[in-house]
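What follows is a structure written as structure tokens; I'll ask about it next.
And then subunit A:
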Amino acid sequence: MLRARVVKKLGEFALDVALEARGASTIALLGESGSGKTTLLRLLAGLLDPDSGRIELDGVVWHDGMRRLDAWQRPVGYVAQDYALFPHLTVEDNVGFGLRAEHRPASEVRQRVAIALDQLGIRALSHRRPAQLSGGQQQRVALARALVLEPRLLLLDEPLSALDLQTRRTVRGELHRLLDSLSCVTIYVTHAPAEAFAFGDLVAVLAHGHIAQIGTPDAVRAAPASDDVAELLGLDVRG
Partner candidate 1 sequence: MSRTRELATRAALALGAAAMLMLLIVPIAALLLRVHPGTLFERLLEPEILAALRLSLVTSVSATFLVVATGLPLAYLLARRQFRGKRVLEVLVDLPMVLPPTVAGFALLLAFGRAGLTGRALEAFGVSLPFTTLGVIVAQAFMSAPFFITSARAGLAAVDPRYLDAAATLRASELDTFFRVVLPLSMPLLVAGAAMSGARALGEFGATITFAGNLPGVTQTMPLAVYVALQSDLDSAIVLSVVLLAIAFTLLFWLRRTAGGGAFVAARASR
Partner candidate 2 sequence: MKRFRAMCSARRLRAGRAASAASFGTLLMLLATGAPPPSPAAANEPLTVFAAASLSEAFREVGEEFQRREGLAVRFNFAGSQQLATQIEQGANADVFASADLRWMREIETRGLAQGKAQPFAGNVLVVLVPNFNPARIHAPIDLARAGVRLVLAAENVPAGAYSREALRRLAGEPGYPPDFARRVLANVVSHEDNVRGVVGKVQLGEADAGMCYRSDVSRTVARHVRTIAIPGAANVRASYPIAVLRDARHAEAARRFVALVMSAEGQRILARHGFLPPQPGTR
């Protein structure tokens, strides 16, 4: 169970978001570019500190006014928009990076990496370098790298936006199946309404730094809370 309330001044406006999510669910965070979506992810991951607020997962406080856990101490998985695969490491070493950072024994690392690679269907690419991979392959490596650590919170920043149309179509289905199989809280950030509806158990619409509306895809589609929200959803604005 993720309970987060964060406030962060971002240039012209302030991000002020409250979020709650149960395990084994995906929240699709929909918003325009510049709306603070990536910032929210960075705040949750611990790469950035909020001006005020509180972040708590499964009863463990990640951040409140006094205590805070550094990013590397949080059981979080983060897939950045451009994947940020380490260029100097092979696919195998990229995926095993976090396990080694946790000082796991070599045999355990090998085993878990192999499982993760199989799960994402990229075993054959083990010894390649990121520069030699296609966009879709890189995405899978990034996912494997994050998931092998069994995070409690998975943060995906526009996972499909870096892919070309063709690859996007192919990958979409697989990604959906993968996310469905997870038991952690997933936050899926996107600017595409279609993706939000497809992937989210809940859709949260981010506008002007606030969550303008949050609900199931059907509920939100049927009754947008405001004209702004409707516009963001790509629906006809009423009246």
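By our rule, a residue touches a chain if its C-beta (ideal position, glycine included) is under 8 Å from a C-beta of that chain, and two chains touch if they have at least 3 such contacts; residues count from 1.
A quick word on the picks: all candidates are chains of the complex that A comes from, given by their letters.
Since this is a predicted model, take the numbers as computed values, not measurements.
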Of the listed candidates 1 or 2, the one touching subunit A in this complex: 1
Residue positions on subunit A within touch of candidate 1 in the complex are 42, 45-47, 70-73, 76-78, 80, 82-88, 97-98, 100-102, 129-131, 135, 138, 145-146, 149, 162
